[in-house]
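Working notes, beginning with the structure itself.
Note that this complex is displayed minus one protein chain, with the remaining chains in position.
Chain lettering (A and B) follows the sequence in which the chains are written, and residue indices restart at 1 in each chain.
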Amino acid sequence: MGETTHSLSDKRYRSISDSVYKIVTLALCSMSFVFIIILLIVLFHASLASIVVNGLRFFTTTTWNPAINSKVISVDGFSAMWGANYGMLVFFVGTLGSSILALLVGVPVGVGIALFISEFGPKRLDGPITLLLQLMAGIPSVIFGFWGILILSPWIRKFFAPALGKYLFFIPIFSGQVYSSGFLSSGFILALMIIPIIASISRDAMAQTPVLLKEGGRALGLTDWEISRKIVIPYARQGIIGGSILGLGRALGETMAVALVCGGADFLPKTMFYPINTLSAFIVTSLDSAFTDPSGMYVAALGELALVLLAITMIVNISARLLVSKGFLSNPENVVQV
Amino acid sequence: MDLMEAQQERMSKEKSETLERSDENTSSINSQMSPGDRIRMSSLNVYYGNSHVLKDLNLTIEDRKITVIMGPSGCGKSTLIRTLNRMNDTVHAFKLTGEIALDGINIYSKEVNPTLLKLRVGMVFQKPNPFPISIYDNVAFGPKIHKLSKNRAEMDEIVMQALKQAALWEEVKDRLKANALSLSGGQQQRLCIARALAVRPEILLLDEPASALDPGSTAKVQELMVELKKDLTLVLVTHNMQQAATVANKVAFLYNGSLVEVGQSPDIFENPQKKVTEDYISGRLT
Partner (left out) sequence: MAQVETPQEKRKLVEIRGPRNFRSRVLTDKIAKTACLGVILVAFYPFADILYLFILNGVRSISWARLTENTVGGNSLGGGGLSNALEGSLFLIGLSALIVVPIGVFGGVYLAEFSNNNWISKVSRFTADILAGVPSIVLGYVGFSLLVLYFGWGFSAMAAAITLAVLMFPYILRTTELALRRVPESIREGALALGSNKTSIINRLTLRFALPGILTGVLLAISISVGETAPLIYTASFSNYATTQLFHSPVGYLTYMVFVFSQIPTSEAHALAYLASLLLVLIVLAINLASRVGLRRLTKPLESEG
């Protein structure tokens, strides 16, 4: 086989092996596309029964009642339980609410850390702080949740929530009964989990600020904070927003930590002290009960929840990606604020 | 000119609140100051880590004169001019010994706030660095931060005055809202000069301000400098011999971090005392 190593035919053999190699790697590389397609098809197929049977009620009602003890009936060709109602509003509100709270806490903290790394802090701390952020991002979600049960939730119940209630009682969302797990603990734990993302992407964007602009500001007699606020932050604005949206995407889909500290509510929260439930936390904790539904509708409804969650996170992540990589810093207009 | 003086006066009244610490500072007043000197450097040494960038410099900058610092690239001229308003403070491993006295105060002493120092000693950089906002906002940037105007009309006046001083007013008066990046390189540099002038510095440092400009713009910036020295003290770093000869009152020749020769303008070019200076002036050294 290797006799005529220097013949023409060997060259042909070589180019064939190259094209085979190319095609095989191409196939493997397009798996990311294939996976997404499979994901969408399977999710859609699995939740079809719920989409058809539950219709708009799925998005507009707050009751999640599988009615597993009633009788199986047939609706539009799918089997369902008589008297069941699947409404995702409680979980949807919980997901959005806790993620927004996480952003409210996480963005200022993340940007503050980024400012400290890139502007204020001593250079020799940059590496260690960045490494700490990365290690923090690596801590498993379920461990954050365990810490939440042990430390954060009790702290909120005993100290933080009563303090809020004492000083902000005139605002309705800060009054009334305090539950140990819920809105506040979910939002805070999510904030902790997205701070590393926001901080590191903001830091990268801030590092792009031209030294010349910063020096121009310094030569005009701006303090360090004024340079940061008037020159660095406006310049890095797109990166900061992109990082925050990426953090939002993570918070929306975050499952285990929230499942442990959300309180597992099946009603809408009235105050910040209420227990909540989120799409992801509800899905992960409901598999056992879903199996008890003889019509299979419960499993399909969980699929529709997953589909909704996927849709939200996809929209969020795509917009973050467009902001962070494309057109990022390409537009100097409106970059510096006065 | 009247406006400037009025401004100056108003500000000296305002400042009284701020730093009446002259008594603490008298210790560092250099008794050898001659009346016309604004800045005096004595035994100035600068290091970046282990490299010794400026070696035992003694130099004075005179009031309302143009002092030109020249020398081959890498001789430390940029470092020197940046130490005059403490732009190097944040540079890693920067170390300075000796003294730089501004009107008798050591600007590196604890009492002096580096931010306030920059209000008195402005700076224009090698490359034009306008902020990517409107022309007007660029000039108004400093005055706004420092709250130098009480109302819009005053701010308009400051902006106009600064642009006139920078000989840019006629060219931009109809498009003050346009983005500064839409200006030509030469205009951008004059805008940066106007931006620096708008906070009313007494001393203006120019770090090779024309090195990135075409000959026409360079000539304009040169004319501007001569005009500006009526009101301000200028320090110019350049490696352009002709520019130095055109604008300088006093020339300091820096070589390898040491001050080789200092002289009044025409003399040093016509009759250099040192061999290195002569080599540099005649173009044998770059």
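Note that in this section contacts are C-beta pairs under 8 Å (C-beta built on N, C-alpha and C of every residue); 3 or more make two chains touch, one makes a residue touch a chain.
Every value quoted in this text rests on a predicted model; they were computed, and no experiment measured them.
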Hidden partner chain, touching residue among A:139, A:173, A:212 or A:268: A:139
Sole contact to the chain not displayed, among A:98, A:185, A:209 or A:228: A:228
Per the touch definition above, residue among A:28, A:104 or A:171 touching the missing chain: A:28
Residue numbers in chain B that touch the chain omitted from display: 5, 8, 11-12, 14-22, 25, 29, 35-36, 63, 103-105, 112-113, 115-117, 119-120, 145-148, 202, 231
Where the unshown chain meets chain A, residue by residue: 14-15, 17-18, 21-22, 24-26, 28-33, 35-36, 38-39, 42-43, 45-46, 108-109, 112-113, 115-116, 120-121, 129, 131-132, 134-136, 138-147, 149-152, 192, 195, 199, 223-226, 228-229, 246, 249-250, 252-256, 259-260, 280, 283-284, 287, 299, 302-303, 306, 309-310, 313-314, 316-318, 321
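Rule of thumb we're sticking to: only the chains that are shown with their structure count from here on.
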Intercentroid distance (Cα basis), chain B paired with chain A, Å: 51
Contact footprint of chain A on chain B as seen in their complex: 85, 87, 90, 92, 115-119, 122-125, 127, 129-133, 137, 140-142, 144-146, 179, 181, 192, 195-196, 199
Chain A residues touching chain B - in the complex, by the definition given at the top: 123, 210, 212-213, 215-223, 226, 230-231, 332-338
